[in-house]
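Here's a structure for you.
What you see is the complex with one protein chain gone and the rest in place.
Then we have chain A:
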Amino acid sequence: MNAPADHILRIAPAAAPRATVLVVPPLFEEANRTRRTLVLAMRALAAQGFAALLPDLPGQNESRVALVEVDLDRWRTALADVAATIDSPLIVASVRGGALIDHRVRADGWWRLAPVGGASLLRTLLRARVAADREAGHESTLETLQAAAHREPLLLAGNRLSPDMVAQLGAAAVEPVAPLRTAAPGAGDGRIAGTPLWLRAEPGEDAAMAAAIAADIADWSAACGIS
């Protein structure tokens, strides 16, 4: 890595971990809405002998890099760089838009919760800007904003995004990886008991959901041959 390393939240057992879980958070505001619950899940994983890592993506949280300087490609490389420093077996656990940047990592297994396409994330960000512009008395549309995004960085819901970032986000789809388990929130068999906290206007946390996430990742890790 050329840039100074950004923070990584690491929660691990005192003894050598049986495996490492690299948590790839959702993107932008959705990361804030889920962070407390993800950290609770990391604590539960550590109690079961896993080391759990949650890196700051460049341009997010306490990163020394400005968000406008990064794009999805840089996030993919940054995650691969973090993974390359890990000696133990590795499971990648990504949530929502995190699934758009997790496939460059070399891992023993992937676990994705409610993966989402980049176009859907971008539409929500553009709509929030249109709504904010309207309240401020300006007229903008998804089309005029996207046209502007070809030429200059765009401020979307507090995120200053470069033309490359907007273009990559609009085109980003979830890439195939293997072995992969894709999980969804809800009630019933095979689901993660809980609600989609990443959509919530007012951030909340859910300890029961965190426990369900940790249990599901631990089961998947075993299915991937990690003892």
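Heads up, the rule we're going with is that a contact is a pair of C-beta atoms (placed from the backbone, for glycine too) under 8 Å apart; a residue touches a chain by one contact, two chains touch by 3 or more; residues count from 1.
One rule holds in what follows: contacts and distances are computed from a predicted model.
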UniProt protein name of the chain not shown, from "Amino acid ABC transporter ATP-binding protein", "Carbon monoxide dehydrogenase", "Acyl carrier protein" or "Lactose/L-arabinose transport system permease protein": "Acyl carrier protein"
Selected from A:I11, A:L27, A:I101 or A:V130 as touching the chain missing from the view: A:V130
Residue of A:E62, A:D87 or A:E202 in touch with the missing chain, whole complex considered: A:E202
Residues from chain A at the interface with the omitted partner, ascending: 29, 120, 123-128, 130-132, 135, 141-142, 157, 195-196, 199-202, 204
